[in-house]
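Here the complex is missing one protein chain, while the rest keep their positions.
Presenting chain A:
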């Protein structure tokens, strides 16, 4: 397995663990599909909880998410969030 794949898996797992926690669910994170809506019938991540979650993600993954994440970015699915975090991981800051 490549380093990039490892990193993808690490981010994917951390994001899913946190969205499950934020939604106060007791399902295994691996059961969450990549295209699961962040705020839908299963996951219930609201804007406020989302912000705190981003900061926890930074702590867990030891990354700094970009400042311009704020402007005009809308997150619909788990994969959207994973993608943004991966870009933050890949781009040296």
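Heads up, the rule we're going with is that a contact is a pair of C-beta atoms (placed from the backbone, for glycine too) under 8 Å apart; a residue touches a chain by one contact, two chains touch by 3 or more; residues count from 1.
Please note the rule applied: contacts and distances are computed from a predicted model.
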Protein name, per the UniProt record, of whichever chain is missing from view ("Ring-1,2-phenylacetyl-CoA epoxidase subunit PaaA", "tryptophan synthase", "Peptide transporter" or "Cell elongation-specific peptidoglycan D,D-transpeptidase"): "tryptophan synthase"
Residues belonging to chain A that touch the chain removed from view: 24, 37-41, 44-52, 54-55, 58, 65, 67-76
